[in-house]
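All protein chains of the complex are present and in place, except for one that has been dropped.
Up next, chain A:
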């Protein structure tokens, strides 16, 4: 076991004991941090095995390679011709932009970060659980091909935790694509930069020079392969804790070196980070209700120290199976298309390439979803949302247990070890989420935000909505487990749908909700099959003679599943619902409607 061998002072008996206590193969990295010195951890010898043949490359060398590339020289000339500015001016501008963007990875800062993060993580989390098997696979992948780490994005914590894990396990520190707001934080921005972050402006639009710089920068890193690249394919933190439809720009940049034959293969590693409780939960809910996100400032961060005092349960980091881009491209993309134009000239990607990029990006998000470890709290939130007036604790426990069985049947991994009694699990979840729920006299209800009694009815609505949205966010973490069977359930129970039309209706719903949930384009049939087989396995339906029938004992399940989708369906029908106030939902509804031709988009 190479990873185990690397960590100091771990006897094999201890190893097996721990392995047994986490039967799903997860392992707590904080455990050792609680036992041994953080300082010696931070100062440990760090000697990772890099991608084969990758020479060490300083950030200034990297920047020079980017600026001097044929591609950039060409774009600079073009931009200069278009804008009328002299080439030197454009080149200087490019150089300035690159300076703003570039990372400056330094081991000293990784050590500093390692030390501080050990402290912070131990305060925040009971455990940080990672799947060792996945880490082993990653370790084997790194020397073979350039590796792209692709975590989902739920919290600011996501940013650093991977670097922390890589450092702990003697793996090369990744360079991380980060949003520019982070950079503007005094000190913190610089620390991030030296920990390997590079900064990307939001809303680049059609700034040709910036696009060129960014893409050449990313491609150069992948080509040279001196460090893994980490980026969030969802583009930004998901305010709803639901997976976001992937952004394709960065994905394309990362894949291009393979498509153009500049590297033999690239490994994409989907990484699923799941939290029992998200640090920013209430901020996120407020943002969804239209309260502007507070500007990221160092002062703000310091003020947020008080969150250190709360209990955030466990965090799971699940490293997925590395995907070979070469394998994915086989039979999908014809690489001959790059034969006729010099590879280092800007060219519009073909339809085929764009389709491939989109397919890969969606697949990665799907795999992130599949690797998520669900917290029991997600189940509780799901149940509570279906009983908005609150419910008895016993009923809640019973329903949660029922739901546990259902989701496990659907193949989800749950952070709920067998031995612990259900009531204990539910109670500890409730107490961890005291900001959202309250349990009084055996009855569990949603908590409205504290504060003076609402001055206006609007404020009352606002507070109530914030609570519901927080709860909904945690339910959202489990939605990907339900969505396929739920869509089938909705299709088969829809009164106007005949047997022949079930699949068509399923497809219609998928189309409507394609911004809301992640479906890999062109895989409706598999999705439908998956939904049906989930329902069949849990006994909710029977399939005979090509007909799907709800069984007697399955009615409850079907009812539950349709109820899961109900808020979305209603929202899309633009009835009044608290969730309709979420700007995220509104945006998705709008784009869904635009796509279906229900409304048209006018340029402002």
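One rule holds for everything that comes next: a residue touches a chain if its C-beta (ideal position, glycine included) is under 8 Å from a C-beta of that chain, and two chains touch if they have at least 3 such contacts; residues count from 1.
Here is the rule we go by: contacts and distances are computed from a predicted model.
Missing chain, UniProt name from the options "Alkylglycerone-phosphate synthase", "DNA replication licensing factor MCM4", "Guanine nucleotide-binding protein subunit beta-5" or "4'-phosphopantetheine phosphatase": "Alkylglycerone-phosphate synthase". Touching the chain that is not shown, out of A:261, A:388, A:521 or A:539: A:261 (per the contact rule at the top). Annotation: of A:40, A:108, A:339 or A:419, A:339 touches the absent chain (contact as defined above).
As for the chain not pictured, it touches chain A at residues 261-262, 264, 334-336, 338-339, 342-344.
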